[in-house]
Each structure stands twice: as C-alpha cells, then as structure tokens.
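The following block contains the structure, expressed as structure tokens.
With one protein chain withheld, the remaining protein chains of the complex are depicted in position.
To keep things simple, chains are lettered A and B as they appear, and every chain counts its residues starting from 1.
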Amino acid sequence: MARDPKYDILFEPIQLGPKTMKNRFYQIPHCNGFGSEKPMSQAYFRAMKAEGGYGACCTEYCSIHPESDDTHRVSARLWDDDDVKNLGLMCDMLHDHGALAAAELWYGGPHAPCMESRAVPRGPSQIPSDFEHLTYAKEMDKDDIREVQGFYVEAAKRARDAGFDIVYVYGSHSYLPQQFLTPYYNKRTDEYGGSLENRARFWRETIEQVKAAVGDDCAIAVRMSTDMFMGEAGTQLERDCLPFVQLVDDIVDVWDINVSGISEWGEDATPSRFYPSGRLLPWQKAVKDVSKKPVLGVGRFTSPDLMLEAINGGSLDIIATCRPSISDPFLPLKIDEGRLDDIRECIGCNICISRWEIGGPPLICTQNATAGEEYRRGWHPEKFDPATNADNDVLVVGAGPAGMECAMVLGKRGMRRVHLVEAADDMGGIMRWIPQLPGLGEWARVVNYRKIQIDKLKNVEFIPNTELDADGVRSYGAEIVVVATGGYWATDGLNGATHDTIPGADASKPNILTPEQIMRDGKEVPGNRVVIIDNDGYYMGVSLAEKLAMDGKQVTIMTHLGHIAPYMDFTLEGPNMHRRLHQLKVEIVTHQVPTQIANGGLTSAYAYDEEHLTEWEADAVVLVTQRRSNEALYRELKDKIGAAALQSEGITGFYRIGDCEAPRLTADCVFSGHRLAREIDSDNPDVPLPFKRERAVVEREAVLA
Amino acid sequence: MSVLVVAEHLRGELRPVTLELVTAAKELGGPVAVAVVAKDPSALADAVNVEGVDEILAVAVDQEEFENDVYEQALEQLLSERDFDVVLLGFTVNSMGYGPALAAKLGLGFASDVFAVRDDGGLVATRAFYGSKVQAELEFPGHDRVLLLLRPTAWAPAEGAGAASTTDVSVSISGSRARHKDYVEAATGDVDITSADFLLSVGRGIGDKENIPQFEELAGKMGATLSVSRPLVDQGWIPSSRQVGQSGKTVKPKVYLALGISGAVQHLAGMKTSGTIIAVNSDPEAAIFNVAHYGAVADLFEVAEELEKLY
Partner (left out) sequence: MKIVVAVKQVAALGDEVEFTEDERDVDPDYLDFALNEWDTYATEEALRLCEASGDGEVVIVSVGDEDAEDAMRRCLAMGADRGIRIESEERLDPIQVARALAEVVQAESPDLVFAGVQSADAVQAATGTALAELLGLPRVAVVTKMELGDGKATVNRELEGGLVDVLEVETPALLTIQTGINEPRYATLRAIKQAEEKEIDVRQPSDLGTPAYEVTKMFVPPKGEGAEMLNGSAADVAQRIKEIVEECTA
C-alpha cells in the first residue's frame, strides 16, 4: 500500500541544529518506569518506536545530579559513566533505526524529594513544592547557581558521550529553569528575580553554557510551559513565554511547547474525558509565530489529518507524541504505508501516566498490551511468531476486551480457526457501555480497533447472538477453549471496606441499581434523590454521579475513603472531575460506611466511630461497591465436568482470562488475553512464563571472599 | 443501431428510469422504439412520447401489474416480429425477473448494471466489476442482438415533446406462473441503514447530542434515513445500528448526504461507493471532499435550516 501524497510533509526531513531528523515524528520525553537502571527495558522500549518510524525518541526526564532525585517516581539518570553506558545502549539502538536520540536534562529543585539520594535540592526560593508537600529546597545563592549550571554542563557532556543527538534544558512543567522564570516559585530580589529579564537569566545562562559545551555536536532543545493557567503568579504566555522565546531564540535549536503547571499537568497531558486532541495548538502556534526555529509539541495526536492541519496551519513543524506512541509505536510507518485503519489509537485514559504518578511501576497501556514488555517478555506489537500448536481450533467465549484481544492475537499467530463467540449482538463487552459514560467516547477505540483487526483476519470468525452453556462449549468442536465471560458489579453491596454485604442491598429491587443495570440494561433510576455508594475509587462512581446529575437528579456520592475517586488523581482527571461534580452540585461525602439500606434511604456510620450514624434520604441507591467474576461457566466446566471429561471430547486446553478470572483494569484485561495468546503454545499456558528482571545478582563467594 | 426500450411502470405510473433509457438509446444514434406492456398501454403512451422516441409499441396484456412470464413472452414475440439491435431495460427488480431469462432463451448478448454505452462500430458497454473498484468495457461478438440492463440515474431522463407514432402489437400470453396478488407498503420497524436509498449522515460537526432530533426531523422530511459517523455512537448519542464506517456498516445508497463529517478513513471505507455523495463541511480541506461528487464549504446548521424551508 502506498502513502497518500497529502501526508508527504510528515515525512520531510528537518534540521535541528547540527542534526537532521528524517521525518516529523518525534517521541516527546515521557516516563516508562525504566530509567537508567533498567537499561535493556529502556532501550528496547524506545527502539520499538524508532523501528516504527519515529524520527527521534527521547528519554524520560533525565536527572543531572543526585540532588535531582524523584524517588519514588522513576526518572532516567546521567550522574556518572555507568549511566552513560546504560543510556548509551538506547542511543545505539535508536541510531540503528535511523532515529535521533534526545536526553531531557532535568533538575527538579523543590519538586524532587530525594528519597533515595537523601541529598538536598536547591531552588530559587524556599517554599515547599506544590507537588511534593514535604520537600523544601535550599535557597540558591550565586555559588549555588554556578554549581547547578555546572551540573547541567557536565550532564550535557555525558549525554553527548552516550550518543545523544539532542540535549534539553528542560523547564516545563515547573522544574528548575522554569521555576526561576515564574513568580510563583521565584521571590528573589537579586538579578535572578523580579523583572522578566532577571527571571529569565538563569535559564538563558544555562542554555548558553550547555550550548557552549556541546552545541557543535548536539541540538539544544528547550521545553517550556507557555502558560501555567495560574494567573499572574504563574508563567504567562504574553508576559513571560513569548518574550523569553524571542530572547533566546538564537541559541535554541528546537522548541518543545507545553502548557500548564505541575500540580494540574492534566491540562497538558489531556485526558480524553475533558479535552479533544490538539488542545495545545493555539499556544504552540503563538510560539511558532515569534520563533525562527523549529517548534514541536504534543496534543494527543492520533489522526494524521489533524497532524497535517497542525503543520499546514503553522502551529507546529514537528508532531510530537507521547501517549499515541505508547499505544502504537508504529504510527509513522502505518501512515507511510497507507494503513491508516491499522493505527491503534490512544484513548486518552492516562493509565500509562497513572503508573508514573503512583511511583515505581513500569508503564502499561490499555490499547497496547506490549507497552513495557518489549524486553522483559520479548513482545513486539506488530510481530507474532506462528504458534507451534497452530493446528488447533480455538473457541473464545466472550468478546469483551480480553476475549477480543486473545482472539486477535491467536489469529495473528496463525491458529487454524478461532471462533470468538459472544452472547450480545456485537463485540465489546463492558467496553460497549463504559464509553457511553460522559466524556469517555474515545474509549470505544478499544473495541473499534479490535473489530477492524478481527474483521481482517481470515482465520478468526466473530459469532454474535450466541450464548454458550457448558454443553454448548463441550460440543463446539474446539481443541482449545478460552473463557472470557467478564464480570459484574455486586448486587448485594459486598465491598472491600467491610468485607461484607450491606444489609438491605438488593439490586433486584427497583430502587437499588448497579452500574450495568443503568448503562447496559436501561434500568430506570427512580425518583430524584440518588445516593451512590462508591468503594471502587476509580471512575465508575463519579462518572455515574456526573451522568445522573446531568439527567437532572440530585446526587450524593458516598465513600468510605477520605477522598473520592483517588485513582483519578493518578490519571490526572481528578481536578477537573471535582470541578465538574461541583458544577453539577453533586454532594461528596467521605469517611462514611453504609450500614443499612431501607426504602426511601440509607444509614451510614462514620468510618472512625461506628456509633456516629447519619440518615440519608434516597429514592435510588446505586451500588458501586465492588465487582465479581462471571465464573459460572468456567466453574461448571472445570468443577462439574472436569478436565478429564473435556479431554475426552477433544478439548486439550482450557483457560480463562480477564474479569472472569478476577476483575481488573481494562488494560489488564487486554494484557490477560494477549498473554495467553502469546503463550498458547508454551508447556502450560495457564501459568505465565517468567519475565526477565533487570537486577543485580551477587556472586556470593566473591562477596564473602 | 436500432434500439428497443422497454417501459417500466407501477400502479399506473411510468417509472422515471424509462425516460433515462430513452436518453441512453438516443446516444446510440439509430431509431428508438419504446414498448409499453400494460393492461392499458395508451394510458402511458403520452408519458413515453418524448423527444427522440420514434415509435411506441403498445402491447396490451391482461395483467394490470408486472409479471415476469408476461413480459418475457411479450418481448419474445415482439423480438420475433421486429428487428432490434439493442434492447434496453432498467437494472431494476422487475427486469431481474425476466431480462436474463430472455437473454438465455434467445441467445442474446447480455450485461447488466451498465452505465455507459456507445456505438463504436459495434455496441460497447461499460460496467463496474469487483464491487465498483474497477470498470470494464464490454463488446458482444457473435451476437446480432444485445440485451442490456442499464443503471438507474446514470442517464438524465429524456424530456421534451415527442412525435412518436404508436403501433398496437398483439401478443398471446400462454400463462403466467408467478402472479401478482397484492402490494404492501414498506414496514417501518427497525432501522436498516444498509437498505436505505438516501442517507442523511451527520458527524461530529453537529456538536451536541441535543441537535440530533433536528437532523432526524430533517431526514424524515427529505425522505432520508439518518445515519452517523463513529464518534456519535462512541459518545452514546445514538445506537450503533446507525453507524456508517469500518467498524459499523457499509452502505451504498443512491444518495449519501454528509453534514459535518470530515471523512476519516474508517468512515470513508463505509460509504465511498455510494451513488452520489454530497458533502457539507466548513473545512475546505476535509477529506470527505475527496470522495464526494458534490461539495459545499458551508456551515452545516445554516444549510440545514435552508433545507428545512424547502421541504
């Protein structure tokens, strides 16, 4: 297939300082949980995008010194020559694919809690971080300023030595250089504070020094937040950013343009729930209008047409992606080959980001089960080894996210025949109704992508409107059976707080409802006052609150936790969700444990004083307490019929995946289906194969000798 | 090249495809006759007497409505008495019931869903193959008579007053084995966008769920069925039965009117072989204009308002 000529501009090379980038696809610095201490995972992860056609790939934020230590979160590090070796591998592998490598040199100042290094960060003024409340910085004097600028220079040289082509002096969203620029962080009265020229001084000097040190060998990139949306206290576009751009434009080789501050950086890494793609374009254009240098930036770009518009419309020279590169490292190649319908689009759920926010775990992706598994499990998003037991027919029962993914990967691995059988009239499972919650429309891409892929696979057949019972499964004629029957929300109020049901909770009654009763089954929510009991802590409770409030109900959402929907803080959806609920006059009640649901209302107890009871009026109570597995079919096949009997019917493999095994995130359901399919020809597909772990292993005798 | 056009009628009214066949017939340059097979052919004679028609052959039969045995026998007898090089039928449900039978019985040259014809020293017909992705030119060696079923709307209907003579032709119909009993109006019921002749399709451009009823109403007034692009279904604004696109339904209506649809690849895959595509979008670069036959860079709400006034 051929590239549509209208996309040619995306494949035109562009000069960045002394380097040439081969096309306009740039993977912007983003975290993956690997840093410099899991160098194989790091290198394989980044190289996959280069293989997929990206012209440049960046490290995540890359600490220049032990004082800039973000533990528990994982950053890259360029502290010493061993780090140079480790990150050097990433550079080599990127270069092998013709991509440039970029290091985002980072000094966090008061945002870096230094929980591993136990060093003391330095900053422009001594005010605790708005992001890390217990961290204070040492207020920098001129010696400190020289020293820290020296850290940048030494780190830049290490970056150059490692093989990086592009070196950042990184400011957004509010790390040290941008802290100096911003009155919110910088209360200084010397020549490094006050006027714009003074506030810009630190950043300008640092860029100059880095450029002097490595500018002949490396392109100098500056990443800045154009506007922190904090009014006069924050960086502002017209007052600070554009003059700064003009001030240093001559010495910068490429601009990387963001918005927002750090404590609400979801305004920049926009969840699809609140923002469409391309949100940053107006700010990116504002910078491009005053700069003579190439401008790049993100916007959750998944559509090649929007990318074109960004470039043709004069907003960007280079399309940067973070999340879309995670969901599909091969986006550039697919555009080049005219395979637009093979693009696995980012859904903007920010599950990837949530792992960094939690601090420590490697990233995961709802759409791409191979994200993060490139090295440790050897998975390639576009390559699938033919299964050694391909001469088998597979029955997958249930076409939700796990079932669809499993059937798709089994199909790509060449299984003789795969039948994906679904009771409902279409694919998708829970992902048919979840995207109907307010703002979640883009999450339907999980289904749309798999539908299209399965449609293309000749050896995979989708069979709707067919509910198989145990006998139906036994006699279906498959050699391998995968049960993917999903889960359901508890109808009796069973929950993780009390490990018990809620007296009076019975969703067969008209005034007590579960999420799928409302969204999938259309059960009417009676009356006007609704109380949602939310023990879940992610999006279900608050999304239903939003929906029912929009439908005109008076909504109270009650949780046993101290905070509503805490996981949404990790996905950066928290602040705007709170704003939305506030706008809709949803009452938020914390630290309350329901004790009894009766007609017309419920009683709850304060979490720390079970005698302290409150009565609530409610025409309807919605139970978002916990999920359960739909395991009846599996249990009947395993327990009642048994493996031996199944064997005698020709069923040699019998497995289950996804929510019907244990309820989990959609990303993990997709992973579950993917893993089984990848390992369907292992000795025991039920047991995940060990994955590679990057760790130090001691030679005991050598140590003790 | 002498051409015989077979008129098509329903419940006493001439069907427009008949006059389109006349236009096609005229392109072949020779004399054009129109056969009207009906209980009362004279009632339809005026309607077919347009400019370019030389002769009207009035074939009276007992049956009020179309029956395929009747038409086959009538045409067979007509063709045994009179010499025609080309016989033109519309590519319609009626014609499907007897045209190929006639061709098989009389050993005629044959092709259907033809949308271009010419006399190039012999008859040349153009039709599509492989689901409209490619086209082909056909010739008919070894046949001195060819029967073609022509694609409706591929030609404009012939107009103007004609000066055709009318000849009564009597035929003897020996029996009709598939007999018309009754007509039943189309049931409404579950919407199947794949069987609609005219789709009015809306996309993200309509902005809000609250605007859907307005377009539903407009569709109804225009005689169209409402369909949508994927984002509206993803948002839960409308059921997926209405979705046109790769993960929805593939449609091929006679007219596809796209309002506020930009034309993502997955959407185009579901509708680009539609007969006539009209697109309205405020973005002049919208990809939908690449597949549309007619386009307007305009505000879709303004255009919708104006359309409402016209219906």
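Worth a mention:
Basically, contacts are C-beta pairs under 8 Å (C-beta built on N, C-alpha and C of every residue); 3 or more make two chains touch, one makes a residue touch a chain.
Nothing here was measured: the structure is a model prediction, and the numbers come from that model.
When you scan B:143, B:204 or B:249 for touch with the missing chain, the hit is B:143.
Across the entire complex, the residue among A:119, A:463 or A:550 in touch with the chain not shown is A:463.
If you put the hidden chain back, the residue from A:13, A:128, A:314 or A:477 that touches it is A:477. The omitted chain makes contact with just one of the residues B:62, B:81, B:185 or B:208: B:185.
Annotation for chain A: contacts to the undisplayed chain at residues 1-2, 338, 393, 395, 417, 419, 461, 463, 465-466, 475-478. Not every partner is drawn; the one left out touches chain B at residues 10, 16-17, 65-69, 72, 91-94, 96-105, 107-113, 124-125, 128-131, 133-143, 149, 152-153, 156-157, 177-187, 192, 195, 197-198, 222-224, 254-255, 257, 275-276, 278-280, 289-290, 292-299, 302-303, 305-307, 309-311.
Convention: only the chains that are shown with their structure count from here on.
Averaged C-alpha coordinates give centres for chain A and chain B that are 51 Å from one another. Across the complex, chain B meets chain A through its residues 230-231, 233-236, 240, 246-247, 262, 264-266, 269, 285, 287. The touching residues of chain A, when paired with chain B in their complex, are 303, 305, 308-309, 312, 340-341, 426, 435-437, 441-445, 447-448, 451-452, 455.
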